[in-house]
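What follows is a short report on a single structure.
Here the complex is missing one protein chain, while the rest keep their positions.
This part shows subunit A:
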Amino acid sequence: MATATTALPSSSKSHPPITILKRARADVPLSQNKFLKKTARGKVLNILRERYLRDDIPCGVEDCQICIDYPGYRSVLPLKGYTEHTKYGEGHWLVIDTNIVLHQIDLLTALPISLPLIIPSTTIRETRHRSLPLYNRLQQLIQDEDRLIWVWWNEEARETATIPKEAEQGKEKETINDKNDRAIRQVLHFYPEHLSTSLPKSSKLPKLILLTDDRRNREIADGEGLIAISARDYVDGLIGEERERLVDLVVGGVDEISVGEKKGKRIYQDYLPQDTLLAGVKTGRFHQGHFNANQYNYLEGTVNVPGLSKPVLLVGREAMNRSVNGDVVVVEILPESEWKAPGSEVVDQDVALRDDDADDDESPGLAEKEQEKAKEDRMDVDEETKRKPKNILPTGRVVGIVKRNWRAYVCHLDRSSLSDAALTSLSQQTVFATPLSTSLPRIRLRTRQAPQLLDQKILVTIDSWSVNSRYPDGHFVRSLGKVESKEAEQESLLLEYEVPYRPFGRAILSCLPEEGDKWKVPTKAPENLEWRDREDLRDLIVCSIDPPGCQDIDDALHARRLPNGNIEAGVHIADVSHFVHPDNPMDSEAASRGTTVYLVDKRIDMLPSLLGTNLCSLRPFVERLAFSVIWEMNEQAEIVKVRFAKSVIASKEAFTYEAAQLRKDDKSLSDPLTQSIRLLNTLAIKLKEGRMKAGALSLSSPELKIHLNSSESTEPIDVEQKQQRETNSLVEEFMLLANISVAAKIQETFPATAVLRRHCPPPKTNFEALQDILQKRKNMTLDVSSSGALAKSLDACVDAKEPEFNTLVRIMATRCMLSAEYFCSGSVSKETYGHYGLASPIYTHFTSPIRRYADVLAHRQLAAAINYTPLHPSLQSKSHVEKTLSVVNKRHRLAQMAGRASVEFYVGLALKSRGERTGQIGGKSSREEAFVIRTFKNGLAVFVSKLGLEGLITFKKDTHTFDPENYTINVPGSNGQMIGISVFDKITVDISIEKDQNTQRGKVKMIMVGPVNSENL
């Protein structure tokens, strides 16, 4: 019996009483768990663990008289149960088996909200053991307060605790799976029994139904007199709309596969068993890494492995062996004689596999097969010719998958995979879904609603990929809306880049200040906590400079002369950490969002907008809380002194970059505000000079501005490149300076857990290709020995005739670099703290806490460093900081990609509308100049710098010749002579938007019109 024997009459009621649990001798068989464990060295340990059986686990049933006093009891499960079912209309609850979570998670999350679910802890534990992403989704589901979900801690509760059955005569020892199944069934036995004692006799009890896709488990349950049902049968029995809604979400089911046992011929090899893989990786026989599909050629992929300096090339389906972009795979390197160079041809899956039939892949169309074979042969020949250059990569094949990285993909239905008859039929049929991203394979899908889905964007997840199926099998999750409708495109974009965009939940919003938008900085008085240890800087002439239309103003600046002749400059950052406290729902949501995502016409906030655009935002003419970094500098902009303080400021003006520039340049003005801007500007110029001297890079990536028709219609009109003004650089310099100062301070105070940002120097090999091209085409050299040298040689890459050429080289150089990342100072050695691009030995992000979570952490650490608040324990744990930052890094990367994709989409729309306006008949195209950035055997990749758009020009006929050594492709001109086009050449292209017949996907199509028209090449 686990009873409390002694309890101290607790003097303070702050915590539950301290008790000693007593374990009765009778409990021993259940309360001791003995098992053998093999250590890494191969030693076998005999391990005994104890556990306590509890009598105070609440059942979660409404009106339960017994459980009501147990800690954690909530009334969740209604006695009425769920009645909208043809078979179990009199009310029922569902008990979820592990295989449902593992295979039917989409169905599980989509089940009706009013359907009560009981989730045994065994299910949770097994899920956690098998797949962390699924575990996280399950946790999310459980924590959803609107749902009727109750976790029954079955292993902890006395009534349902189980231990594995030892081997008996004629029976083998119970496997762990069987034991877990039994544990889950035990729950179904327990509840009716428990309720019959705890509820009044007359009350009608709902039925408990075990939802499981394991046939054996169902059979045993039937034998024990329980009700068990498979997911498919259960959904089929639902009534009306629910059934329609859910029926496509059901994954084929584990049963079916085992029954069907497709014969067919094997296309792929089986994966090796996990332990062989791990052992192989350890001994160096295999290599492990992330699989990157080639977006230009669906039959090719690479794997970056730690052991080798070059990525491992995978050529052909068999070598890629069912890996999907992002999976962690194990590859075996082929003998050196079979090594190949990556193909230099564009192979588009949509085109190449147009005729594949979704229904049978055992015998793909012979013609298609041959075509593919021929193509592969050609590729091989191609490599023979290219053996001379150093392009040959270690080539391998995938022998196993360590971790799948499957998620839901945004897809279109492939119209060609539907027969004409099927277009109107409502029967279930097999179709292809083509993912938006070109680096993913087509997914086979069974659906009953194919006709409705044809012109929609849909979300599809991959369920499995068997050895005898050319394509992975997936299931339909939901529809996002009509193709090319802005809502669907936007949502698909967010999903594709995994941006969490749900509205903030109730729990999160309840963390906001009670006053809502009425909140004000209280009057200055000792009793107001806001003023504790805060500096009153309301009199300072502070202003903010931001892009036009900016609502979340993170930063404001000031500068003034001090009596001693030095200059005081200050950066004031919104005091987000005053509102976002560690470890509350708002904080964890912000941590998981990581960053605010900016799309062209939408912003997905990291913090609720009350904070982001109002209470924290340093708006002009109101008092706001701030975190200030204040330097004393001399004329040469050298720092004499720096201090950090929580403060209260009142911004005097919110400028746009343009307005600030005008104000600064207006000679007639000499008010303090203008002078302050001028002072800041002179300092910034000196700061920048110093930074450049130290070897900072000025990199380039195309930044575009999209003109929208009006704020409502969001119809894009035109695109132009963003202008860079002096004031942009003013703000940038001071933000950099603030970040560097803060980084040094928190690193000094918290050497083990400071949140910093670094940019590792890129490996020299990254630049090889670019160096070679530059050398051959332009006779320019790129010195990559250090960031300073690189900056110098980049400056020298100027083509007098082409002012944009330098920008292009900078863009290409940027692509060779690694990306910057957040890290925890204790996790890496001090030598690698540096920021390569900024040429700073230490760096962090501090200046935008409204839109970046790392900044919030830096704020908390700085506040602790100046003894304003104690540091929250989570920020002292290295593992916790590491975990948080890895999420933030990932989100940051994805957010950038989402932003870019959004711009791309709008550029497309703008081009379309531009074409319509100019009224070119049939053309709908616009003519632009473009640079060639890459040459292929049968095409060119070009970059239109004016639009920041990359495009592909392919030549269909074989009239051209390709010179890979010189990055040149020779095409026949109008009068027959050959014209060479090489990398960095400027050509003229016609850009148009074309709708792909099969995929409904709007594609940017480029046609070269000068020097040669590529249309009939």
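Basically, contacts are C-beta pairs under 8 Å (C-beta built on N, C-alpha and C of every residue); 3 or more make two chains touch, one makes a residue touch a chain; residues count from 1.
Criterion: contacts and distances are computed from a predicted model.
*Asks:* For the complex's missing chain, which UniProt name, "ESCRT-II complex subunit VPS25", "RNA polymerase II transcription factor B subunit 2", "Centromere protein N" or "Ribosomal RNA-processing protein 41"?
*Replies:* Record says "Ribosomal RNA-processing protein 41".
*Asks:* Which is it among A:47, A:239 or A:828 that touches the chain not included here?
*Replies:* Spelled out, the listed residue whose C-beta touches the missing chain is A:47.
*Asks:* Which listed residue, A:42, A:240, A:284 or A:870, touches the chain dropped from view?
*Replies:* From the options A:42, A:240, A:284 or A:870, the contact with the absent chain belongs to A:870.
*Asks:* To test your reading of the contact rule: which positions on subunit A touch the chain that is missing from view?
*Replies:* With respect to the unshown chain, the touching residues of subunit A are 4-8, 10, 15-23, 45-54, 57, 71-72, 121, 128-129, 139, 142, 151, 153, 155-156, 583, 870-871, 873-874, 876.
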